[in-house]
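What follows is one structure encoded as structure tokens, with my remarks underneath.
Excluded from the complex is one protein chain; the other protein chains are retained at their positions.
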Amino acid sequence: MDIVVCVKQVPEVAEAELEVAPDGSSIDTEDLVEDINEWDNYAVEEAIRLKEAHGGSVTVVTLGDEEAEDVLRRALAMGADAAVLIDEEGFEGSDAFGIAGGLYGVLKDMSCDLVLTGAQASDDGWGQVGLILAERLGLPFASLAVDIRIDGDTVFVNRELESNTQEKVALPLPALITIQTGINDPRYVSIMGIRKVRKIEIRETDREELGLSEKEVGFGGSGLASRTLSLPSAGAGAEILTGNLNEICEKTAQIIRERGGVA
Amino acid sequence: MAEILVLVEHRQGEIREITFEMLTFADAFAAENGMKVTALLPGAGVSEMAGRLENACDRLLLMDSPELAACNPEAYLAAIEKAVGEYKPLLTLIGHTAAGMDLAPPLAARLGIPLVTDCLDVSWNEGELEVQRQIYGGKINENLRMKPSERYLVTLRPGSFPVSGPRAGAAEKVTLEPPAWPQFRRRFLEYVEAELADVDITAAEILVSVGRGIGKPENIPLVQEFADAIGATLSCSRPVADKGWLPKSRQVGTSGKTVRPKIYIALGISGAFQHQAGMKNAETIIAVNKDARAPIFNVAHYGIVGDLFQVIPVLKEKFS
Partner (left out) sequence: MIPSRPLFWHIEPVWLFYVMAATASAVFAYGTLRRLFVWAGGVRNGTPFFSRESMKRVFLDGILGRRMLKEDVAAGMMHLLIFWGFLGLFAGTLLLGIHDYLFRFLDGTVYLVYSIFLETAGMMLLTGLFWALVRRYVQRVPRLERRADDLIVPVWLVLVVLSGFLTEGVRLAIQQPSWEGWSFAGLRVAALFPSSGSLVSFYPVSWWLHAILSLAFIASIPYFKLFHILTAPVHLYVSPCRPVFIPADEKGPEHHYLFHDFIAFDACTRCGRCVEACPATGAGEPFSPRDFLRWARPSPSVFPLALSVPEGERDSCGDSLMWHCTTCGACLEVCPIYISTPDAVRRARAAAVEDGTQVPTLLVDTLEKLYKYNNPWEASKKNRNRWAREMGVTDFTKTKKADGICYFVGCTTSIETRAQGLARAFSRILGHAGIPFGTLGKKEPCCGDIAFRAGEDGLFEEQAEACLDLFSRYGVEEVVTSSPHCFHTFRNEYPAFCRLSGRPPTGISVFHYTQILERLVKTGAIRFKKPLGLTVTYHDPCYLGRHNGVFDAPREVIRSIPGVSLVEMLHHREKSLCCGGGGGRMWQEEFDSDPKMSEVRIREAAATSAQVVITACPLCLIMLEDARKTSGLEDSLRVMDLNEFVAMALDLADENKEEI
């Protein structure tokens, strides 16, 4: 079966101290390491496992700058067979519809039995591109998958709901599924592994080649007029509470009430 | 008069909390901007749930059809498409939940309307829709202004809005005929419950966490009482789980779980690196430790240098 995985390269911010540009338009990404979006990494691993179990091929697609090639190489080292890079030039200011449009431009001509994407990206956290893409490709879909099982032409998906509950659904192939974290244990990608796949050619394409106009993608196609970023109110280092025992507990209780919504 | 359409989210006959949050918000929004609030309740056998929504909106749309029994997005899409087509709301609100995330993007794509997800606040300024969100895992706030449009679709983050009591005035009930259903491709099979054996600490809003400083398992009930008093869940650091004083499912840290509660209270936890990694992104961290130089104080927001066995009883009293 042919599987396509859509991935995104994002900056790793878990332990970084972020700074916003003075005009509030973007954050300073200079010192940040870029890596594959965590959700997408799970999706790639899932695709490789499905390929190992059912045979076929895995193609990874991303929309980004030339650095995004690292993410594709990583996926190839994990076991993907082919990769496509859509140059992000021309897509600046896109919203999810624009990104999905770019991906659609590539996927519509590909044979896909299954399309996987991460449920959301760790930078913008929209959670939209996957299912918009499904709608455009006319594929049945399911989001937030924590378990996938393929049986002939049907794929059984366990979706993660809240409160420890899951929902089990069945979809006919071809289908699109967005992946939730924790679905599997992504394998390690060694440096040697990446070196071994450096000769695999990555197909490159762009907005023009895909025949997408400025009204469909980029700022022109986006529903957003403007975006302003700001830092939430800061708090650094523990404030050691002082006073006698009763005073300290009083202050603590107040904090717990305010911050925890406790009566 | 412009309309706000709120999708009622329910599961197995229960209306979910997010619905009431959205309705409360919609109410305030409508009042501010002179709009009407319409709630859409698609489902199978909705009359009982409808009863609970009588004083929650201006108009209540009911669509009762067996195809809407489980939350099948294909059916819901058709249902919402019909409602939007007929009532032409300016703003449609859906919860940013597992169900909502399955619905909102394809709906927006099908209807061709702008979509913003996981919003913390929405406002209407001189004919422009503005939303507040967070990006980069909550580290940066984002304010988005939308281009002018006839319709907007917004999903709201659960827990962002309080729930108010019922408003005066009953809703106008309207029954909506189901649309012509398409051929469904997706099939709902069943709900799968996780073992009820133990609590999922990652879902808790307040965690009271014990470390080696607890000394012995016999001391844990004392802390449990405090946790109960503030509606918190008990968790622990690795040594406690290793010794079996609490089940491994309660362990916070690199080899346990990563948690992001609203409040994390660390009792007798030194704050070793592996533990810090599992809890340092909690919104408010309060640490109690005898050692003023315990690393936990580097990551906590508030610290108490003292004996947890002295602090906890007094603190518990404040909540009784």
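Per-chain residue numbering starts at 1, and chain names A and B are given in the order in which the chains are listed.
We take it that a residue touches a chain if its C-beta (ideal position, glycine included) is under 8 Å from a C-beta of that chain, and two chains touch if they have at least 3 such contacts.
Computed from a predicted model, the values in this text were never measured in an experiment.
Residue in contact with the omitted chain (choice from B:H96, B:R186, B:R238 or B:K262): B:R238.
Contact with the chain not shown here comes from a single listed residue; of B:G231, B:P295 or B:P313, that residue is B:P295. Checked against the full complex, the one of A:I27, A:V61, A:I99 or A:V189 touching the unshown chain is A:V189.
For chain B, the list of residues touching the undisplayed chain reads 212, 238-239, 242, 254-255, 270, 272-274, 293, 295, 298. Across the interface with the omitted chain, chain A contributes residues 12, 14-17, 31, 33, 35, 78, 185-196.
FYI, only the chains that are shown with their structure count from here on.
Computed centre separation for the pair chain A/chain B is 21 angstrom, with centres defined by C-alpha atoms. Contact residues on chain B toward chain A in their complex (touch as defined above): 11, 70-71, 73-74, 96-99, 101-102, 104-106, 108-110, 113-118, 128, 133-147, 149, 185-194, 200, 203, 205-206, 230-232, 262-263, 265, 281, 283-287, 292, 297-306, 310-311, 314-315, 317-319.
Of all residues in chain A, those touching chain B in their complex are 13-14, 18, 20, 27, 95-97, 100, 119, 122-132, 134-136, 140-144, 156, 158-172, 222-232, 235, 237-241, 245-246, 248-250, 252-253, 255-256, 259-262.
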